[in-house]
Structure formats: structure tokens, C-alpha cells
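The complex appears here minus one protein chain, its other protein chains still in place.
Which chain is which? They are A, B, C and D, in the order written, and residues in each are numbered from 1.
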Amino acid sequence: MAVVVQSLISDHRLSFHWYEQLLGEDYYWIVLVRSIWLSFLSAAISIIVGYSLAYISSRLVVSRALRKLILIAVLTPLFTSAVVRAFGWQIVLGSDGIINDIFIGLGLVDAPMRLMFNQLGVIVGLVHFLVPFAYLTSSATLQSHDLSLVRAARDLGGGPWSTFWRITVPLSRTALIASFSINFALAISSYVVPAVLGGGRVKVMAALIYETFSVDLNWQLGSAIAVFVFVPVMIVLFSLEVLGRKTAIPTRSD
Amino acid sequence: MSIKEGEFLSLLGPSGCGKTTILRMIAGFDEPSSGELLIDGSSALGKAPDKRPINTVFQSYALFPHMTIKENVAYGLRRKRWAKSRIPQAVQDSLDMVNMGAYADRYPAQLSGGQQQRIALARAVVNEPRVLLLDEPLGALDLKLRKQMQLELMRIHRQVGTTFIYVTHDQEEALVMSDRIAVLNGGIVEQLGSPRSLYDSPRSRFVADFMGSSNIFEIDSGDSKAKTVSVGGVDISVQNTEALESGTDNCAVIIRPERISVTTGAKADADNCVRGRIVESAFLGPMILILAEVPFGTLNVKIPYYGQDTDFEQGEELYFSWQASDAIVIK
Amino acid sequence: MSIKEGEFLSLLGPSGCGKTTILRMIAGFDEPSSGELLIDGSSALGKAPDKRPINTVFQSYALFPHMTIKENVAYGLRRKRWAKSRIPQAVQDSLDMVNMGAYADRYPAQLSGGQQQRIALARAVVNEPRVLLLDEPLGALDLKLRKQMQLELMRIHRQVGTTFIYVTHDQEEALVMSDRIAVLNGGIVEQLGSPRSLYDSPRSRFVADFMGSSNIFEIDSGDSKAKTVSVGGVDISVQNTEALESGTDNCAVIIRPERISVTTGAKADADNCVRGRIVESAFLGPMILILAEVPFGTLNVKIPYYGQDTDFEQGEELYFSWQASDAIVIK
Amino acid sequence: SDDSVFTIATYGGSYGDSIRERVIKPFEEKYDVKVREEMAVSNVTLGKLMQGGSDIDVAFMDGGVSEHAESMNVLEPIDTSKLSNADSLIDEAVYEKDGKKFAISAGFYAVGLTYNTEKIDTPPKSWKDLWKPEYANKVTAPSVSNAMGLPFVLGINQAFGGEANNIDTAVKELGKLKVASYFDTAGAGENLFQGDEATIGAAYASSAAALKKGGKPIEYVTPEEGAIAGDIRLHIPKTSSKTDLAYKFIDLAISAQAQQEMSADLLNAPVNKKAELSESLKAQMPYGKDGSIADLNIPDWFALNENRQKWTIEFNQEVIG
């Protein structure tokens, strides 16, 4: 199916006209770099948060009820539409939002801070969107780990922290790479979150593509921009994949 | 049960009797549901495994699959913040000790079972812990290498002064290496003592059986003055009759298979001599195993192999004799 | 190398010599880089593992962690499309055989090492394959259980007529159970033959060493007529001198530790007798191990333990004697 | 395709609901036909028409997309003489290009000045009031992803005296406007006022009305330069096989009755002069309380579409960055 989609997309590329226009325009390059940067950052942060949460809930939390609560808290927002979720964030991050209320209440700042309608807002929104994905992948891998290795590390004098870093995290390598790929791709193709939480002022490639498609109704250029984004991102993902497999733990039959 | 500093204590017991569980409690992975655990006089309960001066050689090896052999062995030293420059040498020495120096850069999955076990050993020993727990550390090794490693472990034990708690399923290994042996049965210590005392004076059928004496016969009556017991109508002379003093009920006599000699005619100078019919025989290398039917049951006999013909014919009738001192009476 | 139908063949060899690798090739997990593999006369190379009438007891058990013990054992039968009604009984029988009947509903992670190994055994045996590959199937079991399982395996072997290819690191086990034994070294078969022939006439130092003879001395010269060899200036009488016929270069004499007797005075009726100084001694249960320094090297001696005092003093001087027939000359 | 079914490309959401209740249901009853609704946003409807694979008989599309559709040559000419209500239509409701009538409006909406009466004392009068320093970072406006985005930019261009064939002036001025957030959809815009993230801005009249109804102190005024207007329109696509019915449908949709009811539902300005609105409804019309359709600034979509690409990029590049 993916093949069909792809071939269809290249069908639009009847001439290089749109590409010439695209590649010659600095603006696209600037936005491309910004998109990749934002996606990279959000993917990375979301993985840190999601993995930590998964670790805490699967290894440190003993109470089943609390584990369930974490699961629900992490996964439920995933099911509400991106628009609605972004609106929710406005309540938290807004100038009258919870965080500003807390900071002002504590006297840490005098005037409300700008927590959204800028890149920060976009990152927060994307991270929130992506954390459940990282959480799901991470908890699957964490639960499949052989705990005797953790015991061995503790036995050899590794503290909980060092064991986490040197045993648990490396053993989750595959899942982390997978998670990063997914989250990076999700972030780069996401349009609603940057639009709402960036206040329409943090342009990303997905937004440009959306505008070109839906407002300008120029499907050819839209596809061309999509391909323009596609190529570098694909290179990133492919490199990750190759890296992941190359450094995979050898098995007997290798 | 207390273990002295620098002692070499072996835990012996049937599969599933709780040996690994005991080690896990000492190492700090399981909490005992009752009882105390004192190390150097202070309670170790609730102390995290990494805070206990104890290292373990795990029965299942538990090598880190994502690290090379070298990194696996270096792990403990790194955690102890050894100077970077000193680590490689220590690692190499310890790998050489287990004959695995050439494999330093492989990954665990690329090694054979026995090789992995040796790495697990090197990884624990290199840390020179105060207490070393070894869970069947030589189980996957061939006899030759096992002998060699036994000597090596005994050398380390003497040299470093570490306390060893050693789980093995190999009686001989336990006998050779240990200062004391604890025989476990269903999680309970059946007998604790020196190798000699366990071998010579097992306190129960279980211990006797487990220490390799497969001839255990329930006695019908016993006479502690005449120093004889009666088994299946046959009187057997014994030396030690202490167990009989509180009555003959539930008493049994043990005859060690390797102390029985086999002759074609009755042996006059033996304290005991019975006639029996061969049921089966097997070649064990230095020994020949014979199963013979005697009036009071089936006798296991092990005679040394001197190159003689080993084919005892089934049904052949022979005489089996042993001294009074080779038969032990237990309650 | 050909294995006869219904034969019990053991592979013996040091850790890492390729035993597991050979089994993997027979089972179909690895392809040999050269050579052929014929089963019933037709090539099995390229045939998928599930198409070969072979079952394996894996060294690492490889139990399915997500299935109960019962399900693990039933797996092979299910794949063979046995009638549903017949499976539970067969599974139970096979679990009972390994003394694990009571654990049918547990998961592998809830069993001890030895218990897991027994399940691995039951899982393979229940299928009654044409060829059964066993990779150190009793390695994690205690001596008593091991003996019991050995008998059980021999019984199955006789009963089912399956061909057994058995990897073990326990010489005694190999000697007791096998029809033939192959001693491997670095992936190559050093010697293949009956237990007796391997034990009595090892063809190389490696085999001799591996079969438990730790006294191997290089000879300086030999006289095949006088039936003596000279080692470190001492003449030793031997019986079999065939190996000397093509010259004494690279020849060695082997003296079995358990054939040497120890006396306080020189023994006149012995073919060979040397004086030596005790270096070390150890209690092995039925045996006592003595290391003694004799004029031509260090001698390993094993004498039976009859309850005598086992503390040989270091430095004590004793006489060591053996018959000409107990010394073997090899090339 | 089923001959007995009459297909309408309509909207989803509240617009779709209103059209269903006010037009489709009465139409089905009156002419005894079964109507199939193809719900989609305008540009998707246009996409369907361009594919030619659908059998849409009447298509609702927004202003802008409508002109696009005409340029794409997927529309039938509309003969207004076949519409009994044609005479009562306001002039602005009939769209013509090179003598071909291609669309009939079914109601106007608009973006005007919306502000929070609690936070802002003096009601704004002009678009230029958005630049007042005290509103800095509390202003909102439609983004170029919104249908009203570029028309708004053009409106600003006009207000500041820019030329019609470029948006240089607007870009320069909007670059200085301290916006809290642009909005993509009307709903998002409404949300900004709801959460007090914006206290003033260019927003939909219907949003203002909804906010007010929800108890928010919001007022809507038509700027003196005129509110930026858009509309929903009716078209007969080339795919239509039942043009007779199509005319009947359009006729019903622009009837005084339907227009009146739809205005009440959607707060759109009716296109039928005979539609009678209640006083309270009048106050919520996109041209303000006392205004008329003349107060709306209806973009020249053909020109806008022509330059859309260029202007979008220019705006993004210069104003958004």
C-alpha cells in the first residue's frame, strides 16, 4: 500500500518546475531546518519522559492500582483529537494558565511568562502528543527484559542509577531507536499542534504543505514540498535503522 | 548457622531444594520471610545488593549481552571506581585465570556454554569480594577443566581470604574443596560439618544417600552388645552402635559400595560375607559398578578397575564381603 | 564418522571444542561449511529442522517462557498432530519420568535450574524421535538425580530404540552410558571407540588426559625388547610396547592414578616402585588424592578411602608402586 | 450511480446540520426525492469535482474555492431565470465571470473587529486600531491557512493605502503588529478569546456571537474599512445529471424561508432580500447592528487566487518568519 501511495505522489512530479521554485527559495530551507530541529527536540524529550515514566511504572511502582493510573493518565490524552488537546494546553500554558498562576502565586515572576505561541509552546505540545507513543514502546521492552541481568549488575556493585544507565537503557536500545523514529516522523508531519500552540507564528513544513494543499489548492507544489521534506527525513531514519542493526547484539547464529 | 570469615562452605542438596534461593537472600535479591542475616555482626537485611560486599557467580551466568567479555569483567571494577589504568590488567589476569584470555573482545552469545560460565566466574572473582557466592560455577565444564578450575578457586580462596559459599551438585567437588558442607533438604539444613564427618557419619538416610552411599537397609533388630544388626534375616556385624541405644526402631545400616569386595569364594577374614547374584554391571572407568541381589536386598558394589575383564555375567553367583567398620548404623 | 541406528554415541571434549556446534548441524540450525550429513542414507543438508526426525535437549534449556511446563512438553506432540485426548497422558508420563509431575502448571521462570533442565529433557523425549540430541542434559543435576536420570535415559534408549547423540562433560557418564564415545578436540574427532577401548588404549595424550589419566610423562628412551622405558633417569617397566616400534621420539608413558598403590616401605612384588615426597593430599570421599614428587616429575595418585587417616603430611616420604600392565605407552 | 438519488456536496458540522434541516429535508419532502449528502470541506469537494468520479448534483463551496472551481472548468453555467427567487436575491449573491453565472451565494459570513469589553474601554473603529500599543500581544487574526487569511491581508493592505496588485504595504504593517496568535479555524479563534489570550482582533462575527451567548463580554463591530466577507455558495457541477432538480434545490436554498432560518442558525447574512430577521438576530449579523451587505468587503477572488501562491509565501516569509 505504501508503494502505491508513494508512486501516486511522484505522479505529481510531472515536471521539475515546482522543484526549481522550491529549491531556489531560501525560505523553504529555513523552515525545513526549523522543522527538523523542533521535531528532533520534541522526539528526544518525549522519549526521555516516556521512557522514564515507563521505567518508573514497570520497575519502581509496586502498587498495581498506581501503575494502572499512570497507564491511564499517559494513554488517555492520546485519544482526544489533536485540536482539542492543543486547546487544553492553552489552559495550562496560557497567560492566565495554571503554570503562570503557580509562578506568580509563588512570587517567582511578576508578569505572566510567554509559555506558548512560540517555539516553547510547540515543543511542549509535541512532547505531550508524543510521550504516550514513547511510553508504549518503552514499557513493552522494559517488561521483556531479563531481570537477572539487573540483579547481576547490582551484585557487581552498580547502584540503581548506574544499573539503569549501563544495563537497562542499553538493553532498550532497539526500542529507543524505534521510538525515536516514530516520534520524529510524527513530529515532522504534525500540523495542528504547531499551528495552535505556535500561535500560527512558528511555521513548520507540515503547515506549509497543508496551506499549499488546502488553501492554495496547489497539489503539485504541495507534493513537491512533501518530497522535499521526505528526502532528508528518510535519510535520517534510514541511518538510524542501519545504525540500530549494525550495533545489534550478536547472536549465536551470526 | 554461622559462616566463619574466610571459610569455604559448600551447599549440597537435590535440585530444587532451595540452594539458589539461599544465595539470593545472602546477595540481597530476596528477603527472607523470617530470620536474620548478619554480615560482620550487623544485620544486612534491607541493605541493597550493591551495598553488600558480596559477589555472585550466577547459575544462569547472567552475562550482559550488550557488552563484550572484557567489558563484562571490567564492570564491577568500574563500579568500584578503580583507576582506569589498572582495570585492563586485572581483567586480563582474571580472564587468563579461566583460560579465556583470547576471547576478550567477543560477545557472550558468541561463546559456548562452558566458556560463558567461565566468564561469569571471572567477572565475580575479579572484584575480590569479602564473600563470594558461587552457584554451580563449574557445572558446564568438562572434568579436566573443572579440576583445573577447582584448584584455581582453592588457590584464590587461600590467597584472597574471601569467604566462599559454594553451591554444587557434585559431591566430590564439595568434598575436595570445602572446609564445611551443608546438606540441604527441602530448604532445611540436614547436616552441617566437615567433609569427613559428613562422609563418615551421616546423621540421616538422606545425607548418607546424598553423599553417595546407595546401600541403605532398614534393620529388623539390633544388638548393641554383640555389635550386630539383623537385616532381612541376615546378621551384619557393625562397629558403631550408638544409634541403637535408644531402640532399633527406624534404624538403618549403611554399607558403602566402594568398601565391598567381590570374590568367587567366601572370604574368611571378612567380618561380613554374603553370597549374591549379579543383576547388572557397568564400566565406570576407574571403577566397575555391580548390582547384586543378596538375601536382604539389592547391593550396590563398586570395585576398582585394574584392567580385568569387566563383563560380569548376569546371574553369576559371587561373594560380597566387608568389614564391620564399613557398615554404619543410623537412626 | 557414521552412527548406527539405535546407537548411544557420546561426544566428549573440552569446553568450546565444538560439541554444541556439531549437534546444531545435525539438528539443522547451522550448515556445515564442508562435508555431508546423511540420515538414513539420504542427505539432510538443506532440510529444515522441523522436517528432520530429530529432537534436541538444548544446553541452555530454551524453554518457552510464555507456556506452562505442560504446554512446553506438549508442544512437539501438538505439532505432530497427535490426538488431543492422548496428549495429556503422554505429557504426564514424561513429566513423571523426570520427577516433575507436580510442576505441570508452573512457568519455566518459576523453576530452579535443575528443574528446568529436566523439563527440557522431558520435552524432547516425549516425541520419541529417531535421533535424540542431548547437549549436557544432566549438567545441572545433583549426582543422585543424575544417576537416576542416567538409568532412565538408558532405559528409554533400550525401549524406544532411538539413536542418542549425547554431549557430556562428565567422563564417567559417557563411560557408563555409551555404546561408543567420540573424543573431540578443536572440532576434530581425536578418537572414536567403545568406552573400554578409549579408557584402556587412548591413542593420544589428549585422549588419555581427557579420560582422567593425569600422569603423562614424556620418555627419554625405550627398549621394546626389555619392555622398559626411561623417564627422567628412571626405568619403568611396561607391558605394551607397540608404540615404541617406530622409535621413541614423542612417546609418552601413562600411569593411571587409581592404579598406583602407596606403602610406607618399598614393595617388592610390584613391577615398578619409586620413592616420593607428598606435596598435597585431598579427601574425595571414596578416594583420597595424593600429589607426590617422584624422581621423574609429579605423580597423581588416587587411593581408596577405607576410613583410614587421610592426612598425609606434606613432605612425608612414601613408596609408590604399580604393575607393568598399568603403564601404557602412547605416541 | 443510483438514478433515484440526488447528491448534494454539503458541509459537515453546524453548517451541514443547518443545511440538512433548513434545505435538504424540506426539499426531500417537497419533491419526494432521496438526497444523499456528501459532507466535506470546500476544497475537498472541489477535489472530488476535479476527479470527475463523483455524481454530485449540487455543490456547496466557499467563496474562493468557488472561483477556483470555475477556473478549473468543473461548473455548469447557472441560468437564473430558472430560479423563482432570483428576483429577490441581492446583487452580490450572483457570481459571474465572462458572462457565465457560475455560483449563487447562500449566505455571507465575515471577519470583523471583535473585542473584550471588560479589557478594552474604547470600542475600536478601524483595522488600524489593532496596532495600538496597549493591545500588544493580545491581538489575534486569521492565519493564511484560514479561508479569510489572505482576504484579511488584502483588507489591511487596502486600509493602509497599499496598491491592489501587491501586498507590500500589508506585509510591512503586519510585520509590526504584535499578535498573540493567528488562528486557523474559527473555533481556534474563538478559543483565544475564551481563554483571554486575545482581547481584540479580527474574528468571525459568528464566533463573537457564540462567545457572547456563552457569557463572555465580547462585542463585534464592523471596521470602517468594511468587514472581510466570505460566503457559502451553491454550484451546479458538470457532473450533475439532474439539473432540473438542481435548480429546484438552489431555488429552495435561497428562498426567504430557508435563508431566514439559516441566518438564525449560522448568523450568516441572508442573500434573499425578503428574509425577515428578528431584532436580536440583526444585531448579530456580520455587518453589525445597523449595517448592510454594503459594509462587507468581498474580495476579488479571481485576482486573489491568481496571486495566492506568491502572497502566501510573501506573508509567511516576511510576517511570520
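Following the convention adopted for this analysis, contacts are C-beta pairs under 8 Å (C-beta built on N, C-alpha and C of every residue); 3 or more make two chains touch, one makes a residue touch a chain.
Quick note on the criterion: contacts and distances are computed from a predicted model.
Matching "Dihydroxyacetone kinase-like protein", "Phenylacetate-CoA oxygenase subunit PaaC", "ABC transporter permease subunit" or "Multisubunit sodium/proton antiporter, MrpC subunit" against the UniProt entry of the left-out chain gives the name "ABC transporter permease subunit".
Under the touch definition stated at the start, the shown chains contacted by the missing one in the entire complex are A, C, D. Within the complete assembly, D:A210 is the residue of D:V94, D:A210, D:A246 or D:I298 that touches the hidden chain. Screening D:L154, D:A229 or D:L266 against the full complex identifies D:L266 as the residue touching the chain left out.
Of the residues in subunit D, those that touch the hidden partner chain are 7, 9, 11-16, 36-41, 44, 47-48, 51-54, 109, 185-188, 190-191, 194-195, 204, 206-207, 210, 214-215, 266.
Listed for subunit A, the residues touching the missing chain in the whole complex are 1-2, 4-6, 8-9, 11, 49, 52-53, 68, 70-85, 87-92, 98-99, 128, 131-133, 136-137, 139-141, 143-144, 147, 174-175, 177-179, 181-182, 185-186, 188-189, 191-192, 205-206, 209-210, 213-214, 219, 222-223, 226, 229-230, 233-234, 237-238, 241-242, 244-246, 248, 251-254. Where subunit C meets the missing chain, the touching residues are 27-29, 48-50, 54-56, 58, 60, 62-67, 75-76, 79-80, 107-109, 123-124, 127.
Keep in mind that, in the parts below, only the chains that are shown with their structure count from here on.
Spacing of subunit C relative to subunit D, judged by their CA centroids, is 91 angstrom. Measuring from the averaged C-alpha position of subunit B to that of subunit C gives a distance of 19 Å.
Residues of subunit D in contact with two or more other chains: none.
Subunit A makes touch with subunit B in their complex at residues 146, 148-149, 151-160, 162-163, 166-167, 170-171, 173, 249-252, 254. Those residues of subunit C lying in contact with subunit B across their complex are 12-16, 19-20, 59-60, 111-115, 118, 135-136, 139-146, 169-172, 175-176, 195-196, 199-200, 209-212, 214, 256, 258-259, 282-286, 289, 302, 304-307, 310, 325-326. Against subunit A, the residues of subunit D that register as touching in their complex are 41, 43, 46, 65, 68, 137, 143-147, 149-150, 179-185, 187-188, 191-192, 195-197, 308-309, 312-313, 316-317, 320-321.
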